[in-house]
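Working notes, beginning with the structure itself.
Let's turn to chain A:
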Amino acid sequence: MKRIFKSSIGRKLAMALSGLFLIVFLLQHFIINFTSVIDPKIFNAFSHFMGNNPLVQFILQPILIAGVLFHFIMGFVLDWQNRKARPVKYVSFKGSSNSSLVSRNMIISGIVVLSFMALHFYDFWVPEMKYKYIDVLPENPDRYFEELVHKFEDPLRVGIYCISFIFLALHLVHGFASSFKSIGTNNKYAGIIKKISYYYGILIPLGFCFIAVYHYYSTI
Partner candidate 1 sequence: MSVINSNIPEGPIEKKWIKHKNEIKLVSPANKRGIDIIVVGTGLAGGSAAATLAELGYNVKAFCFQDSPRRAHSIAAQGGINAAKNYQGDGDSIYRLFYDTVKGGDYRSREANVYRLAEVSSNIIDQCVAQGVPFAREYGGLLDNRSFGGVLVSRTFYAKGQTGQQLLLGAYSAMNRQIARGKIKMFSRHEMMDIVLVNGKARGIIARNLISGELERHSAHAVVIASGGYGNVFYLSTNAMGSNVSAAWKIHKKGAFFANPCFTQIHPTCIPVSGDYQSKLTLMSESLRNDGRIWVPKKKSDSEAIRAGKLKPTEISEENRDYYLERRYPSFGNLVPRDVASRAAKERCDAGYGVNKTGEAVYLDFSSAILRYGREKALLKGIDQNDENKVKALGKDVVKAKYGNLFQMYEKIVDENPYETPMMIYPAVHYTMGGVWVDYNLMTTIPGCFAIGEANFSDHGANRLGASALMQGLADGYFILPYTIGEYLSDDIKTGKVSNDTKEFKEAEKSVADKIDVLLNTNGSKSVDYFHKKLGKIMWNKCGMSRNEVDLKKAIEDIQKLRSSFYKNVIIPGDKSSYNESLCKAMRLADFLELGELFAMDALKRNESCGGHFREEFQTKEGEALRMDDNFSFVSAWENNGDISNSKLHKENLEFSNVELKNRSYK
Partner candidate 2 sequence: MKLFLKIWRQKDTKSKGSIVNYEIDGISPDMSFLEMMDVLNEKIILNGGDPVAFDHDCREGICGSCSMFINGEPHGPDRYVTTCQLHMRKFKDGDTIYIEPFRAKSFPVIKDLVVDRSSFDRIQQAGGYISVNTSGNPQDANAIPIEKESADKAFDAATCIGCGACVASCKNSSAMLFVSAKVSQFSYLPQGKVESTDRVLNMVKQMDEEGFGNCTNTGACHVECPKGISLDYITRMNSEYLKANIKK
């Protein structure tokens, strides 16, 4: 097994698996967040569970963070290797004639998503960690919705979030289907995977946008 992760295909497999893991997480994240639009109570219940269940907190959360870090670091490593594979660049390179803009710029959409995640962590994760583990404040199971809505009062933040979601969409539209290719999914499913990838990649980020905008308007 050592051999496989030393190989280019293995590295891509790792990239794909971490990506798919994040895709699953994203879906879960979306479903919970979407409940905030339906009923604050359900949202609070879910958030309380996620925030205080030891399995989630001490096993799933570290795995998730590791997954995120791995995906990003690996992304940079691969990109660095790919750049190294062509030391002298073309004077004229017309990528648009043979491939999509999105597929050629995963590193850019990835960096935007990464920057967004820094903001997102700063907005939610850092206060949450502070609340629970540094200040060790008593748990109030109803606080989550308030906190969420509070964040989306600022139009600038909503704007940044929405733009980031667009980049996330760009990243997903290629990344989703590409992951399945990298893990060697039977080609007979390629068509359907491409479709799912397309819809997933657009609908989920759109949903996140909707949540952010919804709460923005619900507060004014």
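Observations, loosely collected:
Everything below uses one rule, namely that a residue touches a chain if its C-beta (ideal position, glycine included) is under 8 Å from a C-beta of that chain, and two chains touch if they have at least 3 such contacts; residues count from 1.
Regarding candidate selection, all candidates are chains of the complex that A comes from, given by their letters.
What you see is a predicted model; the values in this text were computed from it and never measured.
The candidate from 1 or 2 that touches chain A somewhere in this complex is 2. Chain contact summary for the complex, chain A toward candidate 2: residues 1, 3-4, 6-13, 78, 81-82, 84-95, 97-100, 103-104, 106, 174, 177-178, 181-187, 190.
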